[in-house]
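Reviewing the structure listed below.
A single protein chain has been omitted from the complex, and every remaining protein chain is retained in its original position.
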Amino acid sequence: MSAIGLKIPLPKSRHVLPGFGLSLGFTIFYLTSLVLIPLLALVLRPFELGLDGMWNAISTPRVMASLRLSFGMALAAAVIDSVFGFIIAWVLVRYRFPGKALLDAVIDLPFALPTAVAGIALSTLYAPTGWIGSILMEHGIKIAYTPWGVLVAMIFISLPFTVRTVQPVLSEIGRDMEEAAATLGATRLQSIGRVVLPMMLPAILTGAAMAFARAAGEYGSIIFIAGNIPAVSEIAPLLIVIKLEQYDYAGAAAVGVVMLAASFIMLLALNGLQSWAAKRR
Amino acid sequence: MSRRLANPTEDPLWLKLTLGIIAVGFIAIMLLLPLVLVFKEALASGVKTFFSAMVEPDTLAAVKLSLLAAAIAVPLNTVFGIAAAWSIAKFDFRGKTFLVTLIDLPFSVSPVVAGLVYVLVFGMQGWLGPTLAGYDIRILFSLPGIVLATIFVTFPFVARELIPLMVDQGRDEEEAAATLGASGFQTFLRVTLPNIKWGLLYGILLCNARALGEFGAVSVLSGHIRGQTNTMPLHVQLLYDNYDYAGAFAVAALLAMLALLTLALKSFLEWRYADELAASHRH
Partner (left out) sequence: MSLVVDSVTKKFARFPALKGASFVAPQGAFVSLLGPSGSGKTTLLRILGGLEVADSGSVRFADLNWLDMPARTRNAGFVFQQYALFKHMTVADNIAFGLKVRPRDRRPSRADIAKRVTELLALVQLPGLEARYPSQLSGGQRQRVALARALAIDPRMLLLDEPFGALDAKVRKELRADLRRIHDHAGVTTVFVTHDQEEAFAVADLVAVMKDGRIEQYGTPQDVRRDPKTAFVSEFLSV
């Protein structure tokens, strides 16, 4: 008896499961035609127009002011949301209290609520006659129709990102490390400051980066509350819309390219953060 | 009996109260107050005004258009999400991580930029605009443009939910089915789908909510033609800008109710199918 002559034909495909070509082919086709090629149209536009023209379109005071406003306020909103997002995640993970499930569900409201609805609600709320606006008005603080209105809308829209990236990591790390810190003589503050926060840092930064990206690109909820005063409370996405309405495609594309470049940088930063976090596991 | 000491990882009461009040207060003022205001304003001029604003023909047209756009965009993105997750989770190939990053890309792009790129492709100064105009095909300022915008901004929702879930579940079951003689389609339908159905539903739910609520991208591409190319969120803006606050908040309340329904369903899925969804939420 010899088994040498027995030849099992190898399947033509290297893959055990079927559908590789079809599923990957469709994925790449769909992604390319609907996302990548249109994005390429934007990326190449400045080259069609000449880089000088693009620079001229961007370097006007109005455009520069709008970019500063969008990115500056987005950074502020990301920082504020990171702080409150961490506190909210901490309360949701560590404390037990009635109504916790409801509170947890409400966090996602800015994801679910259409931005236009959020926009008119925030605008009405913070207007000088609104519930919050009228109280602040007594103290001489104006929010609606000023750059601060932009900040308020950004804080609203980005909050879920910070809570939802920190929360699962916090519940996964458990209390072992804090217990170890306590038995080694650390005070509560030391164990939060030296153990919990550093361990949570990748998650906190990831949440902040996502919050920043969302806030910088946000349009719907902001334009109602901002007042949209050129060079004061006019955000970059609105400027793109205005330029498109004036058929200034080159100008719109120039601002769009800057916004897109920022998105790419944030995406790279996020990927970097992810692999950093993975390494420390 | 010893003096009562606290557990070392238990925060002292004063800290619990402080952080609890900060968290609840922030959520109440930042998130709940705007929501309450929407319903209060919607009913401010009476229930009758609310309902008459609802059945106004332009509003109904907006509702219809929004539903139609979502009805096209959501199934397409669902098919895409399944295909992407199948290829990424069940096979090894080079550039996989890069592909996953590209799929996530629309999330980090401003909705207005999403609208802009289609204008640059399909506009009269764009790549395809003049050609398509020759055949009398309109993309911008009509339904196709609105659908494209919706697809772009909701692009990753289903894929994002399914990829980590299916990666987590591995390939064993599908491979077992294949050795038992099941065809690819049978394997997917009978083995994979039952394992991912709640994650899939979850992704579709989020995709749909965003599709119905999208404003920025659609705003760039729709042309804002009242009664024709105005979706619900755009109609809210139109009414608000025309000082028809009762009407604007009536439509807004309808959208807010949809949002609350989405949140309720989402929480239910998270609670009921926590195990299956957990994989997606670790990422």
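By written order: A and B. Residues from 1 in each chain.
One rule holds in what follows: a residue touches a chain if its C-beta (ideal position, glycine included) is under 8 Å from a C-beta of that chain, and two chains touch if they have at least 3 such contacts.
Only a predicted model underlies this, so the values are computations on that prediction, with no experimental measurement involved.
Put simply, the missing chain touches A, B once the whole complex is considered. Of the candidate positions A:24, A:163 or A:181, contact with the hidden chain is made by A:181. Screening A:195, A:236 or A:270 against the full complex identifies A:195 as the residue touching the chain left out.
Taking the whole complex into account, chain B touches the unshown chain at residues 1-9.
Residues of chain A in contact with the chain left out of this view: 176-177, 179-187, 190, 194-195, 198-199, 201, 279-281.
The working rule: only the chains that are shown with their structure count from here on.
Chain centres here are Cα averages; for chain A and chain B they lie 15 Å apart.
Chain B contributes residues 8-9, 11-12, 15-16, 19-20, 22-24, 26-27, 29-35, 37-38, 41, 76, 79-80, 82-84, 86-88, 90-91, 93, 99, 101-113, 116-121, 123, 125-127, 148, 151-152, 155, 171, 174-175, 178, 183-184, 187-188, 206, 209-210, 212-216, 219-220, 232-234, 236-237, 240, 245, 248-249, 252, 255-256, 259-260, 262-264, 266-267, 271, 281-282 to its touches with chain A in the complex. Those residues of chain A whose C-beta lies close enough to touch chain B in the complex are 15-20, 22-24, 26-28, 30-31, 34-39, 41-42, 45, 84, 87-88, 90-92, 94-95, 97, 101, 103-122, 124-125, 130-132, 155-156, 159, 164, 168, 172, 175, 178-179, 182-183, 188, 210, 213-214, 216-220, 224, 237-238, 240-241, 244, 249, 252-253, 256, 259-260, 263, 266-267, 270-271.
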